[in-house]
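Only one protein chain is missing from this complex, and each of the others stays in its spot.
Every chain is named by a letter (A, B and C) in the order it is written, and numbering of its residues begins at 1.
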Amino acid sequence: MKDIQSQKDTRHVEIQKVGVRNVHIPMIIPEKNGNVQNVSAEVELNASLDSEMRGTHMSRFMEILNKYSKITLSYESLKNILSETKDALKSSSVSMNIKFRYYIEKQAPISQKKGLIDYICGFKASLDENFKTILHLEIPIITLCPCSKEISEYGAHNQRAYVKINVEYDRDDVLWFEDLTHDIEKLASGELYSILKRPDEKAVTERAYDNPKFVEDIVRDTTIYLKSAEGAINFDVECESEESIHNHNAFAYVNFGI
Amino acid sequence: MKDIQSQKDTRHVEIQKVGVRNVHIPMIIPEKNGNVQNVSAEVELNASLDSEMRGTHMSRFMEILNKYSKITLSYESLKNILSETKDALKSSSVSMNIKFRYYIEKQAPISQKKGLIDYICGFKASLDENFKTILHLEIPIITLCPCSKEISEYGAHNQRAYVKINVEYDRDDVLWFEDLTHDIEKLASGELYSILKRPDEKAVTERAYDNPKFVEDIVRDTTIYLKSAEGAINFDVECESEESIHNHNAFAYVNFGI
Amino acid sequence: MKDIQSQKDTRHVEIQKVGVRNVHIPMIIPEKNGNVQNVSAEVELNASLDSEMRGTHMSRFMEILNKYSKITLSYESLKNILSETKDALKSSSVSMNIKFRYYIEKQAPISQKKGLIDYICGFKASLDENFKTILHLEIPIITLCPCSKEISEYGAHNQRAYVKINVEYDRDDVLWFEDLTHDIEKLASGELYSILKRPDEKAVTERAYDNPKFVEDIVRDTTIYLKSAEGAINFDVECESEESIHNHNAFAYVNFGI
Partner (left out) sequence: MKDIQSQKDTRHVEIQKVGVRNVHIPMIIPEKNGNVQNVSAEVELNASLDSEMRGTHMSRFMEILNKYSKITLSYESLKNILSETKDALKSSSVSMNIKFRYYIEKQAPISQKKGLIDYICGFKASLDENFKTILHLEIPIITLCPCSKEISEYGAHNQRAYVKINVEYDRDDVLWFEDLTHDIEKLASGELYSILKRPDEKAVTERAYDNPKFVEDIVRDTTIYLKSAEGAINFDVECESEESIHNHNAFAYVNFGI
């Protein structure tokens, strides 16, 4: 059976990335407490293609992803996915992008009721001469507008916002979604919860009013936090606020070497 | 050239709807002020198919939609689209669904600065023995939580929310997006604006704190309004609030005969 | 602490549905083989609200959902979720809607390579005087156009399409996602796979060319199948085809008593 993909290509165009995308597949993610969490991931996996080769072999990406959907994800397994892809496709560089919802239990501040909050989490990894891994995390928070509080006789507009970070790291045992969400939520006007009874709602409301923050404040405070976070090398941070007084969003973005 | 679609079908299954969907096409919408607005619509157009006929003729839906993308939409033109589709496809019933962003200028409450707010608007229409038209409208608003205000010493959580209505009407000159948005926004804790200077932001903040409303309050007040709105026959109304203190939404829904 | 929600309402408007939506939460789904699958679900849970009561108690929905996120979903547990919600909120009717990606292993037709296919699955359930459950399932398939095949000297346009069904059922041990996907995929022009080697790709290509089907054919054949499926009471079925020759979709829809 003829292998069209392996035909020699004469167009002299190297392709930086060719592969699969929008792959929905289960993944197994280690939790900080030693357990694992079964997640439903959306994945892209790609490889470079030399200018002389007509096509890649798409089925190999899927064979590798199906294999690793049964293995707990780690710094080592990310490296292995990329390394096996690089070998299978004789590529000079490969990269992948994984996103999933990850659940963390949080307790309401007063009633101590426990409930799950969902975070969009993920990993980006690439391998050429070097291996590079980036953790991705989106944290829902409350922003309460300092300007609105200052100029109004009472009240202040507030809303749901998202802190989105990408952090390059070089060891697998330092950065945990659990720690990052815990620490970064503290930097917001307020935190979100799954279950809030009335005494909790009072506490959350008053805390937000006591901690007015612009999106600019949040990216700055998160920048300062990540600069000192053990294990973090480079990073970027964005805060996007779904303004309650507008039908558009406000955002701020800091890039620190990523 | 053989016409496979016109083959006789022997499976004895009538198809209630067959047609095109996710059609992106320009439409011309009349404004209340006498002008028209060019919108970018997403459209579904379908027809019933008798059990004896194998397939519909998909190109005819598109010929009709392309023709009407150049004609100002009205009660009459909606009827004509459906009537021509019914004839072209020899159907007993046809229906369509149109959605688009529609822009209305609003002035900030104090500075009087003018800016455009975008609303998701649309029409649903059907024709069998009867012709029926439904107007669809989604209005962004502020909800400020009455419970949070009452139990907290200061502040109150608030957020962006959307009021979504479907209103069956029987004349084309009574219901205007401009009137409906104007009237329904007044029923919320607060209104959204494109441009707000500081004195405006103070006014919007204080007005929301003075008008705490649950999603339940908003669907009830909108129900009372729509019951008395001239031209409206049946309707439903939903309010969905993107809670700032949760990573999920709260909603309420009232159906009045639709 | 004052309970604003429990205030008496005097507007005389009953609310059919009030509750939470866009709740992302893990669920445990039984597999046909006796195992369970951990899924990431998006959930709506709502209850009716009498005209005399001002507001519902949103935290109770979340307490119930958090409790049932740890319990394997079944006909009985769906009933219990609704029954507990009905009691907790003193409602006359409650309903819920659950959606998640569910993974089923499929073998390539020739190489027998195993890989996971993702299906959007779910349940809708309601409880007033009666309990009603509906299974929801979206199956990706291939449609190959019979008209294109017939009129062309060679080739035929084909594309990815989705069969979407809702089936009302009254026992929990009869309808399995595994069986429904297996049977309905056979009714399409062709099936989708995760991993296809070249001999597989040849088989899939030729099978699709041998089985040209319109969206109309697929909803009719699925209707005939579901009418005779044990455990199914009422249903609807839709096939939406992402036409390769158009930038819009074609679809057909049959409603059988749902």
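Operating definition for what follows: contacts are C-beta pairs under 8 Å (C-beta built on N, C-alpha and C of every residue); 3 or more make two chains touch, one makes a residue touch a chain.
As the structure is a computational prediction, the values presented were derived from the model and not from experiment.
S.K.: Omitted chain: which shown chains does it touch?
M.R.: Checking the complete complex, the chain left out touches A, B, C.
S.K.: With the full complex in mind, choose from C:Arg11, C:Lys86 or C:Lys202 the residue touching the hidden chain.
M.R.: If we include the chain that is not displayed, C:Lys202 is the one touching it.
S.K.: Just one of A:Glu31, A:Glu84 or A:Glu216 touches the chain that is missing; which is it?
M.R.: Spelled out, the listed residue whose C-beta touches the missing chain is A:Glu216.
S.K.: Just name the one of C:Ile142, C:Leu180, C:Ile218 or C:Ala252 that touches the chain not displayed here.
M.R.: Checking each option in C:Ile142, C:Leu180, C:Ile218 or C:Ala252, the one touching the absent chain turns out to be C:Ile142.
S.K.: Just one of A:Ile104, A:Ile120 or A:Cys147 touches the chain that is missing; which is it?
M.R.: Of these options, the touching residue for the absent chain is A:Cys147.
S.K.: Among B:Pro30, B:Gly115 or B:Gly231, which residue is in contact with the omitted chain in the full complex?
M.R.: B:Gly115
S.K.: What residue numbers in subunit A mark contact with the hidden partner chain?
M.R.: 1-5, 9, 11, 13-24, 46, 49, 54-56, 58, 62, 146-147, 150-151, 214-217, 219-221, 223-224, 240, 246-255
S.K.: Can you list, in ascending order, the subunit B residues touching the missing chain?
M.R.: 1, 3, 24-26, 38-40, 59, 62-63, 66, 69, 100-101, 103, 113-116, 118, 194-199, 202
S.K.: Applying the definition given at the start, please give the residues of subunit C touching the unseen chain.
M.R.: So the residues of subunit C touching the unseen chain are 117-118, 140, 142, 144-145, 147-148, 151-160, 190, 192-194, 196, 198-199, 201-202, 204-206, 208-209, 242-248.
Criterion: only the chains that are shown with their structure count from here on.
S.K.: With chain centres defined as mean CA positions, report which chain is farthest from subunit A.
M.R.: B
S.K.: Relative to the centroid of every protein C-alpha atom displayed, which chain's own C-alpha centroid is closest?
M.R.: Answer for the innermost chain: C.
S.K.: For subunit B versus subunit C, what separation do you get between their C-alpha means, in angstrom?
M.R.: 26
S.K.: Which residues belonging to subunit B are in contact with no fewer than two other chains?
M.R.: Expected reply: 147, 151, 246-248.
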